[in-house]
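The structure that follows is given in the form of structure tokens.
Here the complex is missing one protein chain, while the rest keep their positions.
Let's look at chain A:
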Amino acid sequence: MTDRYQTFTRTPLGQTLVKNLGLPDPTPLQRWVEGSPVIDGPVVFGAIGETDAGKAIQALLRDIGASFSTATEGVASIGIRPKALVFDATGAATTAELTSLQRFFSPVIRQLAAAGRVIVVGRTPELATSTEQHVAQRALEGFTRSLGKEVKRGATVNLVYVAPDAHEQLDSTLRFFLSPKSAYVDGQVARIGTGPLVSNDPTKPLAGRAALVTGAARGIGASIAETLARDGATIIGVDVPQNADPLRKVMTRLGGSELLLDVTAVDAPQRIAAHAQEQHGGLDIVVHNAGITRDKRLANMRTDAWDAVLDVNLRAPERITHHLLDSKALKDGGSIIGVSSMAGIAGNNGQTNYATSKAGVIGLIQALAPKLAERNIRINAVAPGFIETEMTAKIPFTIREVGRRINSLQQGGLPIDVAETIAWFADPASAGVTGNVVRVCGQSMLGA
């Protein structure tokens, strides 16, 4: 699906019109290409005092070969265009120290390169040791969410809350937010807790892992399968028999195995578990991507439309998750990823059934995350906003145009953006990442 408006804004005439009329000016986002570095420009690092998190961040920047300079304030004089600004705010023990945010960012924010990254790292407020620290850390969210709306040209701003003693878990998350893999993740908050240290090859983080992807035949599901396979995983692609042909094409390319079934079938959980154990010796990653919409206002909602959406989007992931956990088909240390939706957070006219199911997915993540911690199984969800797919291509023109533009990046995301976020959750090195619901929405104004 091409965004014709965006293409037009790249022409000389388009540029003139956009400038003079103050029209949306969506910068084409940069996506990660295999083999390219995590970040392809200089990084400026700032901090409030010296902290463990700050040391971990700088170690990572050295690790990925980023050229970076440290500054506490006033970096404008450096005379470079930073690709990323990373600020360690974990040292903020009182609100007085928040002034450092303004001192660090104001002089340099205008210098941020196109498709730049702003990452603020804070301390998980709920785990603060004092009221003052809790307040100061909670304040960061207002800062990043506002700055996300201010930065231009495809830049994103995200906040990473790290629990005390979890600074060693920052690695995979910072890699994700620094790189073009997080192109459409903007204005989000990720929370990192403690977990076992996993060191793996960052270029093939999923090597030797088996990943189940439901709804893998097309759209976002196919992109998820491809991305996880790119990262080294063996894919088990699940889809309904109606999609046998496209599923075969995807799976032939990726070399995984295919499983044709309706996830709502009474024996679907058992069938998936049996297939995974027989053919792959169990599962490491489960992505509940299969989903449907049957939009109608509640007054006109038919029982079967309500039931079908709840069955596919919520009951199936619930039943499959429970069975995979009970049967141990999902190995300890594994990762479960749900697909929620912006509608599940913000609600949407004509989508009571869909939003109910997608909010339920968030409930599943939040309920299970603490329970699964002892098995080191992580459970997270992505909540896509407007993603350009065959499904959104069918939305009427005006509604589609509005849906695309009402976010900080002024454009729709791509299936790969959702897939990359899922790959970050799936990465065993993200051992401290659980219970997160991260939106892939370009910082949509809906339900922000």
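Quick notes
Keep in mind that, in the parts below, contacts are C-beta pairs under 8 Å (C-beta built on N, C-alpha and C of every residue); 3 or more make two chains touch, one makes a residue touch a chain; residues count from 1.
Methods note: contacts and distances are computed from a predicted model.
According to its UniProt record, the chain left out of view corresponds to "Acetyl-CoA C-acetyltransferase" among "Acetyl-CoA C-acetyltransferase", "Cytochrome bc1 complex cytochrome c subunit", "Signal recognition particle receptor subunit beta" or "Sorbitol/mannitol transport system permease protein". When the missing chain is restored to the complex, the residue among A:I64, A:L260 or A:M391 that touches it is A:L260. Checked against the full complex, the candidates A:R103, A:K149 or A:R248 give a single residue touching the omitted chain, namely A:R248. By the touch definition given at the top, chain A reaches the unshown chain through residues 240-242, 244-245, 248-249, 260-262, 264-267, 270-271, 274, 304, 307-308, 311.
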